[in-house]
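Let me give you the structure first, and then I'll get to my questions.
Every protein chain except one is present and positioned as in the full complex.
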Amino acid sequence: MVEKRPFDVLNHSLNQSVLVKLKGDMEVRGILASFDVHMNLVIENGEELQKGEVKRKLNTVLLRGDTVVFISPSNV
Amino acid sequence: MVEKRPFDVLNHSLNQSVLVKLKGDMEVRGILASFDVHMNLVIENGEELQKGEVKRKLNTVLLRGDTVVFISPSNV
Amino acid sequence: MVEKRPFDVLNHSLNQSVLVKLKGDMEVRGILASFDVHMNLVIENGEELQKGEVKRKLNTVLLRGDTVVFISPSNV
Amino acid sequence: MVEKRPFDVLNHSLNQSVLVKLKGDMEVRGILASFDVHMNLVIENGEELQKGEVKRKLNTVLLRGDTVVFISPSNV
Amino acid sequence: MVEKRPFDVLNHSLNQSVLVKLKGDMEVRGILASFDVHMNLVIENGEELQKGEVKRKLNTVLLRGDTVVFISPSNV
Amino acid sequence: MVEKRPFDVLNHSLNQSVLVKLKGDMEVRGILASFDVHMNLVIENGEELQKGEVKRKLNTVLLRGDTVVFISPSNV
Partner (left out) sequence: MVEKRPFDVLNHSLNQSVLVKLKGDMEVRGILASFDVHMNLVIENGEELQKGEVKRKLNTVLLRGDTVVFISPSNV
């Protein structure tokens, strides 16, 4: 079995839909456009969610890595 | 007796079911697929739990290490 | 496809309107005048927002990077 | 008198019962199986406590060092 | 156009009136007397504000950089 | 006058009674048995206090430095 590393998930999710949970109970959903070693992320076609509801469209958004709780390739 | 180190628990839990408690009273349960020295974790077949109830399925999810409170090989 | 990095978003947003969300549920909107590797940002013609309402004008404001949650080029 | 250092307490508590208080008003009680310089701890036969009551059994659990408030060899 | 950097705002504000927002919803207004690379700031003729009201005079005050949210040259 | 440094207070308090205030409004009182450069402290004959009342005896307890607010040689 090939060894896997956490950041592989980010590599495999590039240009795909992801759900990002941030500290403070906020979420952003959209296409992962780029990331770096600090887990700073750029999401395109972004939507800010609160309690599962779309709060507003963000289009392009740069999320600061230290506010990230988790990143999950979208379930759809 | 062989000396043990904390990260041995992660090594022994690879491909096994774990319960991860995160800051902010959230938990994720699933199969530990990978980890790194920052305690970033990838969980597969993940479920997000709140107050012990499954809130939603996350399938693959990358958890940021600095939000981790504890990791426990599942009790089942 | 050319590889993209998170800070490219900041480079492309210089002298353009951005929305910055800060920890503690505060937002600042204005023209991105400069930034550095810590994500310290200078916003000109700044407006401090709370719950989507303009709270006050800030004109020039230096935002400390570690309080940033996200930066989004304005949607207008 | 021999000089003592804080981590001596961890060394002397290996394979003994300890009480660990974590940030966010949670406690874990069990046998200290291992630790490292970051104060990451492995507890075996662990019990998660809230307000002094056992909330659940955790068996083996890896506690992340930066969530630790204090570690006390059990009083029994 | 000459490249600008965030700390230029501090340089240009020396001996001028600034408004400093701190974590925990507190503000200090006064003359910026000095600063360093950690964004530690010295304010003279300082006033501590809460909800926009002057809470007390502080005269000289050293603000620790990691509590700063933003610094804005005063709007007057 | 001989120059003093903050850690001198810890040196002079070894084997003496101290009051330690921790983040989250908790206090521990007891004999300072050891400390290191991170301000990790070992307290012996420890008592955990909440709102000035003894909550429980801790005997030996290792306090993690980054949860310390202040350390004061006891007033008695």
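Labels A, B, C, D, E and F are assigned to the chains in the order they are written; within every chain, residues are numbered from 1.
The rule we apply is simple: a residue touches a chain if its C-beta (ideal position, glycine included) is under 8 Å from a C-beta of that chain, and two chains touch if they have at least 3 such contacts.
No experiment lies behind these values; they were computed from the predicted model shown.
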Left-out chain, listing which of the shown chains it touches: E, F
Per the touch definition above, residue among F:17, F:59 or F:72 touching the missing chain: F:72
Chain E, residues in touch with the chain not shown (by the definition above): 22-24, 26, 28, 33-36, 40-42, 46, 57-64, 66-67
Sites on chain F contacted by the missing partner chain, in the whole complex: 3-10, 19, 23, 25, 39, 65-66, 68-73, 75
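Here is the rule we go by: only the chains that are shown with their structure count from here on.
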Required steps from chain A to chain C (each step between touching chains, minimum): 1
Approximate Å spacing (C-alpha centroids) for the pair chain A, chain B: 19
For chain A paired with chain F, centre-to-centre distance based on mean C-alpha positions, whole Å: 42
Shared interface positions of chain F, touching two or more other chains: none
Graph class of chain-chain contacts, one of line, ring, star, complete, other: line
Pairwise chain contacts, counting only pairs that touch as defined: A-B, A-C, B-D, C-E, D-F
